[in-house]
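Not every chain is included here, but those present sit where they belong.
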Amino acid sequence: MQGDLSARYHGRHRREVPAPDPELTAVGPGTPCGEYLRAAWQPVCLSSQLGELPLAIRILGEDLVAFRDGAGGIGVLHRHCSHRGASLEFGRIMPRGISCCYHGWHYDLDGTILATPAEPPTSRIRETLRHGAYPAVEKHGLVFAWLGDPAAVPPPPVLDVEDEPGVTLAPFLLEIPCNWLQVYENSQDPVHVVWLHARNAGAHFDESNAADQELDFAPTPLGMMNVQTRRWGGMVWTRTVECILPNLNQTGAIWEDAAAEKAFQRVGMTRWVVPVDDTASLQIGWRHLGAHLDPNGKDRPAEIGLGRIDFEGQDASATYADRQRRPGDYDAQVSQRPVAVHALEHLAGSDRGVAMLRRMLRRAVRAEAKPVAAAGGVLATFCQDTVTGLPPAADDRALLRAHGAAVARAVLESAGLPREARRAAISAAARGTSLPNEETSA
Amino acid sequence: MQGDLSARYHGRHRREVPAPDPELTAVGPGTPCGEYLRAAWQPVCLSSQLGELPLAIRILGEDLVAFRDGAGGIGVLHRHCSHRGASLEFGRIMPRGISCCYHGWHYDLDGTILATPAEPPTSRIRETLRHGAYPAVEKHGLVFAWLGDPAAVPPPPVLDVEDEPGVTLAPFLLEIPCNWLQVYENSQDPVHVVWLHARNAGAHFDESNAADQELDFAPTPLGMMNVQTRRWGGMVWTRTVECILPNLNQTGAIWEDAAAEKAFQRVGMTRWVVPVDDTASLQIGWRHLGAHLDPNGKDRPAEIGLGRIDFEGQDASATYADRQRRPGDYDAQVSQRPVAVHALEHLAGSDRGVAMLRRMLRRAVRAEAKPVAAAGGVLATFCQDTVTGLPPAADDRALLRAHGAAVARAVLESAGLPREARRAAISAAARGTSLPNEETSA
């Protein structure tokens, strides 16, 4: 271990740590990415967190307070009172709105000053000022706020999977101490499913996840999706996982085992990655629970909620050594540094999805684009699982690619159809593949 | 919750957080406010903290060590040894002075180097150098230090209430994790007494504190006072609360209930707000204990001391949820941010006292003024309670204003009289009011 080792040991040549990529990672007021994220409704807390007392929250670098008033309305207000700056987390929830503990300034849900009890009745201060407030709505146990331009507030998005028959939505919230993007882009990185979740240290999900994937990536109207096609015994399983820009993603049934045929089985989890600030984020969304999504009874509804979810590796609750032995998404993502340094990465072929997602985000940020999701209406989404009995072909990889391409194309092209018609179209496409003849383009 | 909501929701328009107000909040060496505060003797710790071991303290951004040596003298020295910088908190208290643990450099209370035992007897280093030290005195259980110009050290102030018959002084010290000013100015904000301490979440003090106040504010020779006049049954209660610049304040008996007539009842608490640094401060002073100040036996002397005081809401010892349910001064002040942002406030009519105090402080800081309190002698102070039987008038608010003005004028004009003569003058003024005929000017 001496002499000229410079050909082998590159530690010294590669020791500099450049700055991160603020165009996609800085989220405070006025930053390009922060403004882009504010052009979508963002979930900010669980309905169940709004009880007897106000809730201090921090979203996109802004200190806020959320509460439900006596009439059941939701307020999302600037945390510090407009009068003297005392925090409204110590405020008193009123039949209507909230009042500050210090001098009783009383705010309605929209920041209207209802009363300044220490001022004389003739005071006009209430008319000259409104407290900082953001529009807020509540849906399926999540509270959404609009931190974008108040002159053009779109209706909160409605996803086509919110009212699926036989499905209940279980809200959850997890805090992740790192930048939002390294959490979000994980969902367009299907290879980590095979490695981190299956081959590295044993299965986090069903063992079918360890099967080699044929992969494709395609734009969707609101973002992009990856197409994972696997051989599992006599079955071919095509899963599509969608990112709806700027920061929503949906994936399939958590415990899918590809044991039975199905077509267009919908979402197992809807999840937003909401920045708390540049170095912390929330994973907040719904687990979709239903008998058809969990044939083996592995869902654990009691483990879904504030700070909890019913699958492994999503927090730091295990010991450090156990996390080293069986690392999960949390460990792989958070350990990339508080803000991942893109300039040190080496993206390769298997990172096509991550690269494509960043390109789409960067283009949108630079264009000061409004997310398409802001357009309103019921949004057709593209996450699903289709499992088809299909015997192996001589060139089985080619069969998988062709099958996946056919399913993906049907998923995309059926977007305008009602649910069952869409399922039928996708089912037909899945059953129609037996020979490799074409593929979707990346 | 969609469309143009910009008239109602101002969250986005008001989301910027400007810088704080360093002219009144920055306290380190060389800052204008820091130098102004150093132009007064400052209490820095309790006598009871100086026992067997040295005490590391931080005052106005300076790291110091305080101790009582074997001869009973008090030292307040720079914390780091002049020799090699080891902290004197690990030093050895000597019959005279303190010696450093590392090489034994031995300092007298005034920084004289008494010995450098590792140097040869011929060493002259002791004569060429003095360790950083500040003059210190001890009074009624508090240790005061002078961090100002050593060329003109005034005598420590003596307040006229330090030797009241039947009163003992109980020293206390509370640490507050925020800038000093937002703690100090609370004492010229009488409205918060009605709201925070009475109406918000139930009574912190006697229920009489919830009565509407007629308010006035007036300069005193050493600062300013507010005049709070309340109707309580057949009684009219006029309390004056003084701020003696730069950072001392006095308020009346803690549990005053306005049940019995009295004139010129003196102070219940003398309290300095001493900056630790820009984002932390001490409340340090005396509770004044005496039978006449506590007729209902609510004082709890055993609860007064280091980190404790005998009334509610002065620290973070309750659970967060309980502090949310019944917030106190600590919560209202600390939650204004580490340093309150004046540019975000909206001072109104009820904030006249806060505004006046800031104006006086700012004028003094800009003038590089020496606080009047530095002048020496026994200082006449102006905090008191006077309760007078007085039936309600048709225009009772006008009666209260006139009564309060008369009492306040007598409090100010009697300053030169002996204690009992002063009381008599104020009593006479209080009894002489029955018709509203004039008012003090704000």
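Letters A and B name the chains as they come in the text, with residue numbers starting at 1 for each one.
Definition applied: a contact is a pair of C-beta atoms (placed from the backbone, for glycine too) under 8 Å apart; a residue touches a chain by one contact, two chains touch by 3 or more.
Because the structure is a prediction, the values reported are computed rather than measured.
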*Full complex copy number, with 2 in place?*
3
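We take it that only the chains that are shown with their structure count from here on.
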*Chain centre separation (subunit A, subunit B; CA means) in Å*: 50
*subunit A touches which residues of subunit B in the complex?*
1-6, 8-16, 189, 191-192, 194-196, 199-201, 321, 323-325, 327, 331-333, 335-337, 340-341, 344-351, 354
*Sort out for me which residues of subunit A touch subunit B in the complex.*
29, 38, 52-54, 62, 76-78, 80, 82-87, 89-90, 92, 99, 101-104, 110-112, 116-120, 123, 125, 129-137, 146-156, 376
